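One protein chain omitted, others in place.
Coming up: chain A.
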Amino acid sequence: MKNRQNVTIKGTKDGLVLHLDDTCSYEELKQELDQKLSANSRTEEERHLISVKVDIGNRYLTDGQKEELKELIRQKKNLMVDDIESNVITKEEANRLKEENEVVTVSRIVRSGQVLRVPGDLLLIGDVNPGGTVIAGGNIFIMGVLKGVAHAGCFGNEQAVIAASSMKPSQLRIGEYINRSPDSNPANEHREMECAYINENHYIIIDRLQALNHLRPNLTRLEGGH
């Protein structure tokens, strides 16, 4: 009676992949991994490190367990774990991912002293008055006048953009970068339908809204269709 193997090693064109079965217990898995890697050790002659991917299927590993596996593989062989791939994530992570990729729609005026903060993209239907602040993990779209401060990509996403029907900000921030309004602002200047982004020289640039579809093609989320 031969057990199904819990650990299989496969070579793919992207390198070695360790497939770890997801039906056995974690302890069994560790044991087998230990044996298998020790058994093969003599065939390995080169000394340099080879990176491998680990595929754990439908098994959820805590960060501690992931570290343990990495350590185990690392000790036995000249193998370096590149990435651990799993088909499952926790609800918490899933929620966070969802929030970060969500467009939150808010209909109100952000007044002086108020701060509106969302983890993902923000669609604000209303104005941001001077002294008011909007902060988003992703992009900021304002259907109204931006007269206060807008901070897009607040977790460091430099690809984030800020767009407004009327762009008269006191300050713009994207990721780590800050741009303030010019000290002398011609009153009659047209500041309508504009967007702000970080260019290749790491400056925040304000441009026509239409420039975005070339600069940030990823903004389009529509899949399929015509």
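Simple rule for what comes next: contacts are C-beta pairs under 8 Å (C-beta built on N, C-alpha and C of every residue); 3 or more make two chains touch, one makes a residue touch a chain; residues count from 1.
The criterion applied here is as follows: contacts and distances are computed from a predicted model.
When the unshown chain is looked up in UniProt, the name that turns up among "Purine-binding chemotaxis protein CheW", "ABC transporter permease subunit", "Sulfite reductase (NADPH) hemoprotein beta-component" or "Septum site-determining protein MinD" is "Septum site-determining protein MinD".
The omitted chain makes contact with just one of the residues A:Val17, A:Leu72, A:Ile109 or A:Met143: A:Ile109. For the chain left out of this panel, the touching residue among A:Asp21, A:Asp55 or A:Asp127 is A:Asp127. Residues 109, 111-114, 127, 129-132 of chain A touch the missing chain (whole complex, contact as defined above).
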